[in-house]
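The complex is shown incomplete by one protein chain, all other protein chains being positioned as in the whole.
We just call them A and B in the order they show up, numbering each chain from 1.
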Amino acid sequence: MSGFSMSRRGLLAGASAFGATAALSACGAKTGSATSSSGAKADTSGDTVKVGLLNSLSGTMAISEVTVHNALLLAVKEINAAGGVLGKKLKPISQDGASDWPTFAEKAEALITDDKVVATFGCWTSASRKAVKPVFERYKSLLFYPVQYEGLEQSPYIFYIGATTNQQIVPALDYLKKQGLTRLYLVGSDYVFPRTANKIIKAYAEANGMTVVGEDYAPLGSTEFSTIVNKVKDAGADAVFNTLNGDSNVAFFKEYKSAGLTAKSLPVLSVSIAEEEVKSIGTQYLEGQLTAWNYYETTPGAANTEFVKAYQAAYGADKPTSDPMEAAYISVYLWKEMVEKAGSFDVAKVKKASAGIELDAPEGKVTVDGTTQHVHKTARIGKIGSDGLITEVWNSGNPIKPDPYLKDYDWASALS
Amino acid sequence: MTVILNQSFTGISIGAVLLLIALGLTLTFGQMGVINMAHGEFIMAGAYTTYVLQKDISGAGVSLLIALPLAFLVAGSLGALLEWLLIRRLYTRPLDTLLVTWGVSLMLQQLARDIFGAPNVQTHAPDLLTGNISVGGITLANNRLFILGLALLCVLGVTLILRLTPLGRRIRAVVQNRDLAEVSGIATGRVDRMTFFIGSGLAGVAGVALTLVGPIGPTMGTNYIVDAFLVVVVGGIAQLKGSVITAFALGVLQSVLEYSTTVSVAKVIVLVAIVAFLQWRPQGLYTLRTRSLA
Partner (left out) sequence: MTTTLTPTKTTPTAGPTPSLLERLRVPGAFLLGAVLLMGVAPLALSDFRLDLLAKYLCYAIVAVGVSLAWGRGGLLVLGQGVFFGLGGYAMAMHLKLADAAATGQTLPDFMQLYGTGDTLPWWWQPFANPAFALAMTVLLPMAVAALLGFFVFRRRVKGAYFAILSQALAAALAIWLVGQQATTGGTNGLTDIQGFFGYDLGDPVNQRTVYFIIAAALLLLMAAARQLFVSRYGELLVAVRDSEERVRFFGYDPANVKLVAYVVAAGMAGLAGALFVPAVGIISPALIGIVPSIGFVIGAAVGGRASLVGAVLGAIAVAWAQSTLSDAFPAAWTYLQGLLFVLAVGFLPGGLASLVTVLRRRRTPTTQTGGTA
C-alpha cells in the first residue's frame, strides 16, 4: 500500500464548505409567528374521496391493529354500498404504521400530503397517537382515534372515539367499591396508559377510603411474572387492577393460576383484555375474571346483532368483535354524519358540525361532545365466561359525559 | 422468612428458564464459537411444535411428553440445516455469522407468521402442571418445578454426552485444537454438524418448556436471545458449569432486585452489572485453558 499517493487525494475536505453555505441561506418563520403551512388541501374534486386508514399491519402491534383495520374497512364498504358520503364514494388508503412511532408520523404525512385524504382513521397505542398529533395539527387534517386511552389530551384535530378515563377507569373503580373490594393491587405494563391510569386510581382510592397496597410495572412484552405474582399474593389485596398490555397478560395469568390464585380468591379487573385477547390467553386462565369496556360482543341491541353478523360474514364466523373494533367501526359513521350535517368535507365545517351528532351504535347510544371532541359512552363491566365471551354484569345506565381532564371530579384536582 | 424462601424459589425457577434457553448455546457458541442469532427462532420452533401436537392429540400431558423429543428433532434438524447451508462457510468469520443468522431469524419469524398467523397462540397445560404444592409456607408452582427438573436433566444429558460418548470426545477434541483433531482422523465437519444439531435441539426443548409459562408467537425468541448469550458469556466460554452457576445466580439476583425495586430497574441493574463484570473479567467465570478460539 502506498499511503502517499492516496493521501494526496485529500484535497476534497475544502469542498465540503460549499454545502454548508448553501444550507443556511434560506430562513423561514420563527416560532410563534403563526405563518405555518396552510397544509395540503384534501382532494374532493372527483366522484370519490380518499380516506386514510393508519394501522400497524406488521410488527408487534399488528395482532390488535389488524382487527381494527378490518372493522374500518367494513364500515367504509357498508357506507359505499349505501351511496357514499355527500354522493361521493370513499376510497380507503391503507398505510402500515409498522408498530413504530416515527413511521406512524411519516405515514400520516404521506396520507395527508400525497393521497390528500379527507380524514384519517386509526392508531392504537398512545405513543403512536402522540407521534402523529403534531402532523395532523400542522396540516389541519382530522384523525379519528378508536381506542380507550389515558385522557389528558384534547387536540383540535383529533376525535377520540374510544373511552377516556372517566368512562372506563372511574366506573370500574365505582364497581369495585360497590362490591366491597377496597384493597387494590395495581399491575401494568410500563407505558403511559397504565402509569396515568394508576395515578388516577390512587387519587380515587384516597378520596374514597380505598387502599392501594402495591403497584408494579412490567416492561412491554415481558413474560416473567413470578415475582410480581408473589408480591400480589403477599400484599393482602382484595382485587387486582390490571393494565397489562398484549402478550404480557398470557404470562401473567398463567403465573397467577400456578400460584393458586383464582377469580374467586382474588379477582382481577382488566382494562386491556377484550374478546380477541381472551381467545389468545385461554379461558382456562381467565374464566370468571372481570373487564371494563363500553362494548362487548354480547351487548344487546339490533345495531350490535347486525354489526357482529356483518363482521363475521366478512372475516369468518369464529372472529370475535371487541370494543376498539366497534369504536373504529362507528368512527367512520360518526364522521359521515358530521360531513353530511356540515354539507362539506371542509375540516373547519366538519368540526363545527360535530357537536351533538348522535348514533345508535352497537354499544348503545353515543353522542359527540363538541368541546372535547370525545364521545358520550356507557361504561360496562363484564365477566369472562368459559366460552370466551364476556357478559355484562353492570353498566352505568346512561352514557357518561367525557371528561378527559377529570375536571368534574374533586378528588382529581391535584392530578394535572 | 417465607418471603425470602419464596423469592429464592422464584429466582431458581427464573434461573432454570435461563439455563434451558442458554444450554444449547453452550454448545454452539461455547464449544464452536458460533453466534447464532436464530437460536431464539429454534426456541420458537419447539414451542410451535407443542402447539401443533396439541391440536392433534387431545391429552395435554401426553402431547407435552411427545413434544419434548419431537421439538428436539425439529429444532435440531433446522439447526443442522442452517449449519450445512450457511454457517460452515463462515467459521473463519464469527462476527459475520452473527449478522447472517440474524437475517435468517428475520425470515424464520416471518415464516411462522405466514404459517400460524401473527397473533399469539396458546397451549393448554396439563392439569398436573397448572397447580402448586405448598411446603412449609412456600408455594412451589408445578410448572416451575417441571422446568427446573427438565433443565437439570438436560444439563446432565449434555454432560454425559460430552464426557462419556465418542461424539463427546470428538467435540472436545475439535474445540481444543481443530487442526490436530482433523489430522487425527476426526471428520470435523460432521462433528460440527452434530454439535449444532444437539445445541439447536436443546433450544427446541426450551421452547416446549416456555409454552408452560408464556405465550407462543413469532417473535417470542427475540425476547430471550440476548439474555441467553449473556449467560454463556458471563459463565465463561466452553464451560458448562459456568453457565449453570450464572443462570441461577442471575435468576436469583433478578428476582431479589425485582422484589425490592421494580422490574425495569432490576433488569437495568442486572444488565449493567453484567457489563461491569465483563469489564473486570472478560473471560467469564470459568475458562478453558487452550489456544484462543477464533
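The rule is simple: contacts are C-beta pairs under 8 Å (C-beta built on N, C-alpha and C of every residue); 3 or more make two chains touch, one makes a residue touch a chain.
Quick caveat, the model's predicted, so the values are computed rather than measured.
Touching the chain that is not shown, out of A:K133, A:K233, A:K319 or A:K336: A:K133 (per the contact rule at the top).
When you scan A:V51, A:V68, A:V85 or A:A98 for touch with the missing chain, the hit is A:A98. The missing chain, though absent from the display, is touched by one residue of B:I4, B:L160 or B:V226; that residue is B:V226. In the complete complex, the residue from B:L95, B:L128 or B:L180 that touches the missing chain is B:L95.
By the touch rule set out above, chain A reaches the unshown chain at residues 1-3, 5-13, 15-16, 18-20, 22-24, 26-33, 35-37, 57-58, 95-96, 98, 100-103, 105-107, 109-110, 113-114, 125-127, 130-131, 133-134, 138, 152, 190-192, 195-196, 199, 217, 219-220, 416.
Taking the whole complex into account, chain B touches the unshown chain at residues 29, 33, 35, 86, 89-90, 92-96, 98-100, 102-107, 109-110, 113-114, 222, 226, 229-230, 233, 262, 264-265, 267-268, 271-272, 274-275, 278-279, 282, 292, 294.
As a convention for this text, only the chains that are shown with their structure count from here on.
For the pair chain A and chain B, the distance between C-alpha centroids works out to 37 Å. Those residues of chain A that touch chain B in the complex are listed here as 60, 62-63, 66, 190, 216-219, 221-224, 226-228, 230-231, 233-234, 247, 250-251, 254-255, 257-260, 276, 280-282, 284.
Those residues of chain B that touch chain A in the shared complex are 3, 6-7, 10, 13-14, 17, 118-122, 124-125, 130-132, 139, 141-144, 212-215, 217, 219-220, 223, 254-255, 258-259, 262-264, 267.
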